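Left out: one protein chain. Kept in place: all the others.
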Amino acid sequence: MLGAYLPILLLVVISICFGLGALVLSSFVGPKKPSKVKLQPYECGCEPVGSARERFSIKFYLIAMLFILFDIEAVFLYPWSILFKKLGMFGLAEMGVFIAILLVGYIYIWKKGALEWE
Amino acid sequence: MLESLFFLIVAAVAVLSGILVITCKNPINSALSLILTFFCVATFYVMLEAPFMAAVQVIVYAGAIMVLIVFVIMLLNIKTETDKRTSHAVLISSIIGLFVLFETIYFLNRSSLTGSKGLMDSAMIKSVGHTEIIGKALFTDFLLPFEITSLLLLVAIVGAVVVSKRKI
Partner (left out) sequence: METIAMPAINFAAIMPETILSVIAMALLLINVFVPSEQKAYLGYLSLIGIVVTFFTVIGGWGTPQEGFNGSVMQDNFALFFKGIFLVSAALSILISDQYMKREECNHGELYPLILLATCGMMLMASGTDLMTIFLGLELLSVSLYVLAGFQRDSLKSNEAGLKYFLLGAFSTGFLLYGMALIYGATGTTRIAAIASYVAQNSLAGSNLMLLIGMVLMAVGFSFKIAAAPFHMWTPDVYEGAPTPMTAFMSVGPKAAGFAAFVRVFVIALPTLRADWADLLWVLAVLTMTVGNITALYQKNIKRMLAYSSIAHAGYVLVGFVAGNAVGTAGIMFYMLSYAFMNIGAFAIIVLVGKKGEPNNNVEDYAGFGFKHPLLAVCMSIFLFSLAGIPPAAGFIGKFYLFSGAIQAGYIWLAIIGVLNSAASVYYYLRVMVFMYMKDPVEEFDWLKVSPAIALCLIIAVAGVLIPGIVPGYLLELAQKAVLL
């Protein structure tokens, strides 16, 4: 039964090994001559300005929150699309109501300007 | 045999990363451990022959919700870890916790925990398909809860805007 997932497991194992391997190998092979400039965080070649630990704006939060809500909407579409033919017109109506209600929310955030970067 | 070995490994990782979530000093490390826990839970779903749940777990929890958690951590910008608290509360709550744990183990040992056997066994899932079973339940018997979910999402949308938009 789990055999079907063997490729995924292999992929995970290989990617972990690849990531770790690159780190371990470079720490053994590469020469190390650290200097102040080399240890600075790379910021497009410019001089770094201020701390990297800036406070995020709350705008990100709103976007992330809206993303989750519509992400959950999308999750419900998967089982519906698999059963689409068997459900027929009735299934279309069911999903229509579901999406219409969320469409109200979408129009609301759009007109409210919540999608704009104010 | 191989499967139960695999389960034990994943379970150990799940418990370990779960403990790391609450013991890490740096909140970002906690969040990363939480992602690992979510992936372990997704693996359990796969082993329980619920691939759709596993996919949802990865897409919604390990994906979207973790993004939100990391945003909130960066929003709060907790600079230093809080002071170490060694008050009596820790002692008292661990005693109560241990008591409840032993009580639970005692009761689990002396009474039956059998439930009714469900319709969805391996053979049924193999013949129909997991996602189809979920879809069929969702669009027939649980149609009303399904439609309420969209109202719930609508309220959450309005709530997110009311709570966090600068000008409303």
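Chains here go by letter, A and B, matching the order in which they are written, and residues are numbered from 1 within each.
Operating definition for what follows: contacts are C-beta pairs under 8 Å (C-beta built on N, C-alpha and C of every residue); 3 or more make two chains touch, one makes a residue touch a chain.
These numbers were taken from a predicted model, which means no experiment stands behind them.
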Omitted-chain contact residue, chosen from A:L20, A:L77 or A:I107: A:I107
Candidates A:K38, A:R55 or A:K85 - the one touching the absent chain: A:K85
Residues belonging to subunit B that touch the chain removed from view: 107-108, 111-119, 136, 139-145, 148-149, 151-152, 154-156, 158-159, 161-163, 168
Chain not shown, touching residues in subunit A: 83, 85-88, 90-91, 101, 104, 107-108, 111-112
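Please note the rule applied: only the chains that are shown with their structure count from here on.
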Geometric centre distance via CA averages, subunit B-subunit A, whole Å: 18
Residues of subunit A that touch subunit B when the two form their complex: 1-2, 5, 53-62, 64-69, 71-73, 75-76, 78-80, 82-83, 87, 91, 94, 97-99, 101-102, 104-106, 108-109, 112-114, 118
Partner subunit A, residues of subunit B touching it in the complex: 3, 6, 46-47, 49, 52, 55-56, 59-60, 63-65, 67-68, 71-72, 74-75, 77, 79, 122, 129, 131-132, 134-136, 138-139, 143, 146-147, 149-151, 153-154, 156-158, 160-161, 164-168
